[in-house]
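Presented below is the structure to which this report refers.
All protein chains but one are shown in place.
Residue numbering begins at 1 within each chain, and the chains themselves are lettered A and B in the order written.
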Amino acid sequence: MRTKTFKQSTSQINALFQYRDTWFWYGLVLLLLLLWPWVAPAYMVNIGTMMLISVIGAVGLNLVTGTAGLISIGHAGFLAIGAYTSAILFTDHHWPLFPTILASGLISACISLLVGIPSLRLKGLYLAITTLAFSIITTTMILETTELTGGSAGKQVTRPELFGISLESNSAVYYLSLLISVLTILGALNLMRSRIGRAWGAIRDYDIAASLMGIHVRGYKLLAFTVSAFITGVSGSLLALHLRYLNIDSFTLITSVEALTMIIVGGLGSVRGAVLGAIIITLLPEISSRLFALMGGNMQSLSSANFPELKGVIYALIIMLFLRFEPDGMTSRWDHIKRFWSDWPYSRKPK
Amino acid sequence: MKKSAISINFAMKALTSALILAGASAANAADPGVTDKEIVIGAVYPFTGPAGQLGYTITMGLRLGAEEINANGGINGRKIKMVVEDDQYVPANSVQALQKLIDVHNIFSLSGISGGSHGLAMMPTIDRLKIPTVNPAVTTAAHYSTARYNVFGVGEDYTDGAFELVKAMNKLHPGEKWASMVQDDESGAPREAGYDKAVKDLGINSVLKIRFKPRQMDFSAEVLRLKSAGATTIHLGGLPAINASIIKEAKKQGLNVKFGGLWTDHTPPMIDLAGVEGNGMYIYDFVPAITDKAASAGLLNLVDKYVPKEDQAKANRYTMLGYISLKVMADAIAKCGKDVTRDCVSANLEKTKNFSAGIGSPVSFGPGVRMSAPAGNLLRIDATAKQFVAVK
Partner (left out) sequence: MNYFNSLVVSGLVVGTLYGLVAMGFAIIYKVSRVLNFAQGEVMMLIAFIGYSVALRTDGSQPMVILGVMLSSVVIAAIIERLIIRPMLGQPIFSIVMMTIALSVLLKSLISLIWGSDPMRMPGVTSVATLEFMGVMLQPAQLVLIAVYLLACFSIWAFLRFTLMGIAMRACATDPTVTMLMGLSIRHLYRLGWVISAMLAGLSGLIFANIYHVGLDMGHVGIAAFPAAIFGGLDSVLGSAIGGLVIGVAENLAGGYIGSGYKEVASFGIILLVLMIRPHGLFGEKDIERV
């Protein structure tokens, strides 16, 4: 019976996957993802790219909020910084691809120190509100510095070339996002199973005890903010490439809330949760549109369709139901199901 | 035992991928939007968010045009099918919505590209696929300044519109001290540019220019600034509800000035919002007032015939523009006869000269001319009669 809960050495605890077969299954998923632009229409490839960008952002947010326990309602600010930095470097200064993405992440990480350092004294709700304040101030500053960012009119993003291959097509951006999301996921998984990840978990659970054990709480908190901001900045950079046109409306409070929803629905504190949550939330509008179209949607008739507002209601209801009945997210539900079937027929009722 | 389990599962996965492949390629094999029986015309508009009104009212006009043409046999025997997608006024969603129209609904041409920055976000795709586009909701000149082969706009952009507004009001009341209050976003900033141009070209005395944040509601500080600057005429460039708030705040503080706004205020809800304080506000527009029964008879008949009773009151100037632009598009398609291609339609659109849709001024484009820029006139709000009245 496959339980693998009996660990005999540190390397077993630190291993990336518990079972050898897992490598195979994930490899299959990767293969499917690689083949996706060949089999799917352009509009689905776009959804795929959005999904991958959201995955990167969710993994970044999860590191700081899920693993380290520092609630951030203002991550749209980091996204905006990353996106606008890329837009400025690509369009105005014609920087090449990878240096720009790196620069976006680094600048985002540096600016995160501005919110990280004051927040060292704060906990819980007050920290959340500080991040909210930061996000609002960032978007206002972007709006006001018109010469640099285009202000209210927005900014075009020209796609650069990579070793002579143009990035104009949708599939090119898709593959780029796929590459970076795989790197991000691997990086995050490695962070989580290293000393740093364990320190973050300790800080989240009981920071006074953690400092008593010799963990430098302030340093790790700052590290959480900067790493998370870096990853979110990179995600923003890819977003700029994908959308080709940036506008302050893409980086509102609602965006931060969506990101938080992703990690809650997926499951706080685990990379797999962030990925699952990002996929579900990105696909949600599509699925609800299809459902409505099936039920005889009103978009074709002359009368005013209440369809968009209904989508908002459904979205909010799903979040609330998840929070109420599935607070640990889809990952925990998935683990329960796996446990149930692996123990079967001796399984107990899933809690 | 493990190995055979893996190979069975692998076979299942391979089968599924093959099915997906087969399904997808079937989807990709269709023509872009033209069959012997129908033509698919798409549009992207906001139905929620700050510009939510835009979506309903313009779509009403588009559908009225389509219904009228279909009732008369369609375009050379082909019926028009309208498909509209909501982008919630977020540029990221606009790109997605357009892609969906192309991939899922197989549109032939486009009758709406939402707002300014949304249209710009969609432009690379529109350019690449050469989709003929006639936009009834012209806002920014950026879509049309570099004359694209296939993108046309029925109307006038905000900058030119603001210029005409100031010019017209200056002709009526010369020698005023002007001030401008616009929203700091893509709908307000171009209006300020038009205002600046008018100030420069017509030698107008401008005492103050303010830009305010889009969701602001309290304008006591701004009105105080206007008062101390001594303005006597204000150019307003915000959403209707915001303009109404500014007017009320000004009246409250005893600032008795004239107000002027663009066609975005030319909607029935504005009369209600501005209330008794809005009496006498000037509005510049290039379509007649929907309450003007004589000028809008053709459209009003169609509204009566096809629109459900509870929605009829929603028809406004955007409905008119949607109707006019659809007829312009349909005319260009009709001139292609049996062999309808995107290139042919775009070429015909450029040749449009003095095309009359039955209401509003005639539409003309030309080589290098992509905005129809019709002549407009001033209207005034009559708060007692609850109507827009043309100013002679």
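We take it that a contact is a pair of C-beta atoms (placed from the backbone, for glycine too) under 8 Å apart; a residue touches a chain by one contact, two chains touch by 3 or more.
Keep in mind that this is a model prediction, so the values were computed, not measured.
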Considering the entire complex, write down the shown chains that touch the omitted one. A, B
Of B:E68, B:D184 or B:D285, which residue touches the hidden chain? B:D184
Touching the hidden chain, out of B:E222, B:D265 or B:D285, is B:E222
Residue, one of A:L191, A:L260, A:I280 or A:M330, that touches the chain absent here: A:L260
Going by the contact rule already stated, which one of B:A71, B:A241 or B:A390 would touch the omitted chain in the full complex? B:A241
Which residues does subunit B use to touch the chain missing from this display? 48-49, 52-53, 184, 210-213, 215-218, 220-222, 224-225, 228, 240-241, 244-245, 248, 251-254, 269, 272-273, 275-277
Spell out, residue by residue, where the missing chain touches subunit A. 65, 71, 118, 121-126, 128-130, 132-134, 136-137, 140-141, 143-144, 208-209, 253-254, 257, 260-261, 264, 268, 306, 309-313, 315-317, 319-320, 323-324, 327
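Keep in mind that, in the parts below, only the chains that are shown with their structure count from here on.
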Centroid from C-alpha atoms only, then distance subunit A to subunit B, rounded to Å. What do you get? 35
Write out the stretch or stretches of subunit A touching subunit B in their complex. 21, 24, 28, 32, 35, 38-44, 46-47, 50, 140, 143, 151-154, 156, 239, 243-247, 249-250, 299-300, 302-305, 307-309, 312
Under the definition above, what is the set of subunit B residues touching subunit A in their complex? 2, 6, 10, 13, 17, 20-21, 24-25, 27-28, 47-48, 52, 56, 60, 63-64, 82-84, 86, 88-92, 95-96, 99-100, 102-104, 116-117, 120-121, 124, 183-186, 188-189, 213, 306-308, 310-311, 314
